[in-house]
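So, chain A:
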Amino acid sequence: MVTMEHYLIVSSIMFFVGVYGFITRKNLLAVLISIELILNSVEINFCVFNRFLYPEHMEGMFFSLFGIAISAAETAVAIAIIINVYRIANNIDVRHIDKMKY
Partner candidate 1 sequence: MDFSNFLMMHQELGLLSIFVILLFFDILASGTRYMRWFRAVAVGLMSLQTIFGFFPMPEGAAFGGMYVTSDLTVLMKNVLNIGTLIVFMQAGRWLRQPENSIREGEFYVIATATLLGMYLMVSSGNFMLLYIGIEIASLPAACLAAFNKYKEKSAEAGAKYILMTALSSGVMMFGLSYLYGAMGTMYFADMSLGVALEPMTILGFVFFFSGLAFKISLVPFHMWAPDVYEGGPTATTAYLSVVSKAAAVFALLLTLHHVFGGMAHVWYYMLWVLTVATIVIGNLFAVRQKDIKRFFAYSSISQAGYIMLGVLHGTEMGLSATIYYIFVYLFSNLAAFGVIASLENRSGQTDIAAYNGLYKTNPKLALVMMLAVFSLAGIPPLGGFFSKFFIFASSAAEGDYVLVFIATINTVISLYYYLRIVKAMFINSPGEDSVGPFKTDGFNRASLVICVAGILFTGILSGCYSYISAVGFGLIQ
Partner candidate 2 sequence: MNILSLLVIIPLATLLLLLLGKGQKYVRGVVVGGFGLLLLSAVILAVLFLHERAVSDAAMLFVADTLWYAPLNIHYAVGVDGISVVMILLSAVVGFTGVFSAWNMNRDFFAWYCLLAIGVFGYFISLDLFTMFMFYEVALIPMFLLIGVWGTGKKEYAAMKLTLMLMAGSALLLTGILGIYFISGGTTMNIMELSQLHIPMTHQYWIFCLVFIGFGVLGALFPFHTWSPDGHASAPTSVSMLHAGVLMKLGGYGCFRVAIFLMPEAAHELSWIFLILTGIGVVYGAYGAVLQTDLKYINAYSSVSHCGLVLFAILMLNHTAMTGAVLQMLSHGLMTALFFSLIGVIYSRTHTRDIREMGGLMRIMPFASVCYVIAGFASLGLPGLSGFVAEMTVFVGSFEHADMFHRVLTVLATTSIVITAVYILRTVGKVLYGPVVNSDHLKLDDAHWYEKISAVALIACIVIIGVWPSGVQGIIYDSLAPVMKQLTLF
């Protein structure tokens, strides 16, 4: 029997795997991929809650829907910026974008 908690666990694993990726990856695009994981997992959460707990309205589902759109927008902007970084620095290694610190 699959209960809601199962879904939630899956999504939270996905979320924190995303966090892990964000922290460890050294390619900016890989970091971005991790962010996609994070956002995706949250969307699962919304749907699950909506479906199992509050199915009378579609709040969660719409949140997921908009979330997908937002993550698309965000990816677009992020990729644009990363490409710009690449154009200037000729690489997109995270370790190289630390000109400003302390």
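To be clear about the criterion, a contact is a pair of C-beta atoms (placed from the backbone, for glycine too) under 8 Å apart; a residue touches a chain by one contact, two chains touch by 3 or more; residues count from 1.
The set was built so that all candidates are chains of the complex that A comes from, given by their letters.
This structure is a prediction, so every number in the text was calculated from the model and none was measured.
K.L.:
For chain A, choose the touching candidate in this complex from 1 or 2.
P.N.:
Here, the candidate touching chain A is 1.
K.L.:
Flag every residue of chain A that touches candidate 1 in the complex, lowest number first.
P.N.:
Residues 8, 15, 18-19, 22, 28, 31-32, 35, 38-39, 41-42, 45-46, 48-50, 53-54, 59-60, 62-63, 66-67, 70, 73-74, 77-78, 80-82, 84-85, 88-89, 97-101 of chain A touch candidate 1 in their complex.
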